[in-house]
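Of the protein chains in this complex, one is absent; all others appear in place.
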Amino acid sequence: MRAFRAGVWLELQIIRSSPDTLIPFFTAPLFTIIFLMIVRNGGRHDLQPDALMAPVLMTLWWFALFHGGNLVTGDRWQGVLEWILAAPSSLATVILGRIASIMTIGLVGFFEVWAVGRLMFGVSIPFEHPLALALTLLVTVFAMAGTAVAFAALFVLTRNSYTFANSSSFPFYVLGGVFVPIALLPGWIQPVTKGVFMSWSSDLLRSSLKPAPIDNEWGRLGMVLLLGTLSFLLGRIVLFYVLRRMRTTGELATA
Amino acid sequence: MQHAFRAGIADYRAIWTWRSWVLGWMVRVIAQVSFFGLIGLRVSDERAAFYLLIGNALAVAAQTGVFSLNMTSSERWAGTLPLLVASPTSPVVVFSSRGAYLAVDGALSALGALFIAGPAFGLDLPWPRVLAVIPLTGVVAIASYCFGTFLAGLVFRFREINSLVVLVGYVGLMTVCGVNVPLSYYPAALEWISRFLPLTNGLLAIRGVFEGAPWSTILGDVALEAAVAVGWMTAALLSFNRLASRGRLDGSLDYGA
Partner (left out) sequence: MSAVEVHEIRRVFTPRKREPVTALESVSLTIPIGEVHGLLGPNGAGKTTLVKILSTVLLPTGGSARVLGHDVVDEAAAVRPQIGIVFGGERGLYWRLTGRQNLEYWGALYKLSRSEIKHRSAQLIERVGLSERADERVETYSRGMKQRLHLARGLIGDAKVLFLDEPTTGMDPLAAREFRALIGELRGEGRTILLATHDMAEAEALCDRVTLIDRGVILATESPRTLGRVISRFQRIDVEGADDGLLARIAALPGVSSVAPADVGVRIEVAEEGVTSDVLKLLVDSGVTSVRTSLPSLEEVYVQLIGDRGLQV
């Protein structure tokens, strides 16, 4: 538990001391404006909830992918990784704490996007199913955190994690139905999207903002939870393997 | 100048291989453009999709151009800037050449996205008219690159906010340059400002090509885009010279935190 808390605390300090970790909070308002402009210009005010949820998910994903994903490689670059490994606390637990910290901060994006919609366009969307919304957000954040752990481990293996991360944003937004539901994607790609937790999350989130009753709410939440847990497990296994490999090859200090 | 260009390409090769560029970068670019194309379909119909596709494909050229800001800062960081300033060639010339590959990359990426994602969505490519899009995209890429170079001068002293300025820069361009909505949607003042930014006029020209607008209109828009390019490069030149002389005075040219 102490290791987890140490990770949470460390990440908060790092975020406080480095302004560029909070880039998504600067781009989220811009994307909110872009999406709202598109739907309003097209006369589709019914799609405003979709336009608002998209930047929220994009923000969370950024934190998971870029910030969370670079935790281990960042530590290695700073020359700190070896010493954390040599300390009694579990590195994996520390990483979990750091990711938990990041993702919780990422949730602030939700309020930011809503505020921008309200202030700039006067958009006011009632929370039709507030419990479902809150639960889905939490479970989504959980799944994102799990994916971040997987990324943190996998990025150590790739030689250039920056390009990998860069390539994983928009493809994921498409496959995850971040704005446009996956049902509208071509048939051949549908099976792939089912394995992406985001596709379940985004659908649920949009449903929670619409008046109609939500279909199979618990089943769908369960899918997000399941996929998120699988990511965690994958991440944990890969991390174990990666660290062991680095201890063998001596690459803990440098790439 | 040739050497600088080659040096730039060498830097580039360090980050991207052919394989990673195609599989990594282009996949992302096509996904980005398709993301907006799909939104167009969702909001309305094919016409909306095409509008967003074209806009966002060109936005990729702008994105890469703004990235040039990073290159300048890495120069400073590598400690080479003081050496450059001391050399007989003007730093602006060196930078322009060194980063020119980015303009090429931006144009290629944008064209690739347009000509791959476009037809996939059913966008009709009017031959041979559509060939005009190629040089027009080049102009947009160059204008964005000039803008990026100018931004580099602004954030020179503040390495920490580099990434921030790059991202806000290009998403900002996506927001106000008529990429996703027509210029008429903006308040008048904003529309006026956007005309001075890269991408706006060039995008109008390219939309004109697809919509069958008269060549005189298209050329008028391109000329404006070229003027914007020259304007930002001039501003960059002035800014760099000021930086160099100030830096020589207070020693801020060296690398540091």
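To keep things simple, chains are lettered A and B as they appear, and every chain counts its residues starting from 1.
FYI, a residue touches a chain if its C-beta (ideal position, glycine included) is under 8 Å from a C-beta of that chain, and two chains touch if they have at least 3 such contacts.
Only a predicted model underlies this, so the values are computations on that prediction, with no experimental measurement involved.
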Consider the whole complex, including the chain that is not shown, and state which of A:52, A:94, A:182 or A:242 touches that chain. A:94
The one residue from A:33, A:58, A:71 or A:84 touching the chain left out of view is A:84
List the residues of chain A that touch the chain left out of this view. 2-3, 5-6, 9-10, 13-14, 17-18, 78-80, 82-89, 94, 247-250, 252
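Heads up, the rule we're going with is that only the chains that are shown with their structure count from here on.
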Can you give the whole-Å distance between the Cα centres of chain A and chain B? 28
Chain A - residues contacting chain B, complex: 18-20, 23, 26-27, 30-31, 33-35, 37-39, 41-44, 47, 50, 160, 162-164, 166-171, 173-174, 178-180, 184-185
List the residues on chain B that touch chain A in their complex, please. 15-16, 20, 23-25, 27-29, 31-32, 34-35, 38-44, 48, 52, 160-164, 167-168, 171-172, 174-175, 180-182, 185
